[in-house]
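The structure is given below, and queries will be raised subsequently.
One protein chain is absent from this view; the other protein chains keep their places.
== chain A ==
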């Protein structure tokens, strides 16, 4: 139980005591007194804690829009989403799975994350390159404006135009990156629910 508590430190105080009370009472009522009996019923403290945290984050995301809006700004929301993806990965990692299924799931997850990260990364690199190029061209334009007014103006104009283009693109890119994160999150939520179904069935089969 101590161990379980130590894994739950991310929850708010109120939430924390509710969860702990619930499982404490559950174990006492069920007469699970030894550590082994508790683990047999609920899994190791780590597994249980990860399940609780994953469920908790999913629930937060499922909360109605208006509630979400008051809870945090959009940027924070993206951070929370990334955080949730991470929790789901941990939850999946800590659930006992048959090896082939486990490998398949991990491979799929890994592929999706790499793809998502690659897309985000390439966009960021493109932006930085564009920005850099624009700044360099601006510098060149200013440098040679003394020698040739028309060439200098041409460079400066080009640079300012691409900076403008960049500024127009920023919200679009921002939206796109958020979309990628969101899709990745939905996918891992879906995978998590699929896995959970498998697990419950397996657990019950083993007990009967």
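Basically, a residue touches a chain if its C-beta (ideal position, glycine included) is under 8 Å from a C-beta of that chain, and two chains touch if they have at least 3 such contacts; residues count from 1.
In this text, contacts and distances are computed from a predicted model.
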Chain not present in the shown complex, as UniProt names it (candidates "RsbT antagonist protein RsbS", "Glutamyl-tRNA(Gln) amidotransferase subunit A", "Succinate dehydrogenase" or "PadR family transcriptional regulator, regulatory protein PadR"): "PadR family transcriptional regulator, regulatory protein PadR"
Of the candidates A:19, A:134, A:156 or A:181, the residue in contact with the absent chain is A:19
Could you tell me which of A:42, A:127 or A:180 touches the chain that is not displayed? A:42
Determine which one of A:52, A:156 or A:185 touches the chain that has been left out. A:52
Contacting the left-out chain in the complete assembly, out of A:126, A:151 or A:193: A:193
Interface with the unshown chain - residue positions in chain A: 18-19, 21-23, 25-26, 28-30, 41-43, 48, 51-52, 55-56, 59, 193, 196-201, 203-204
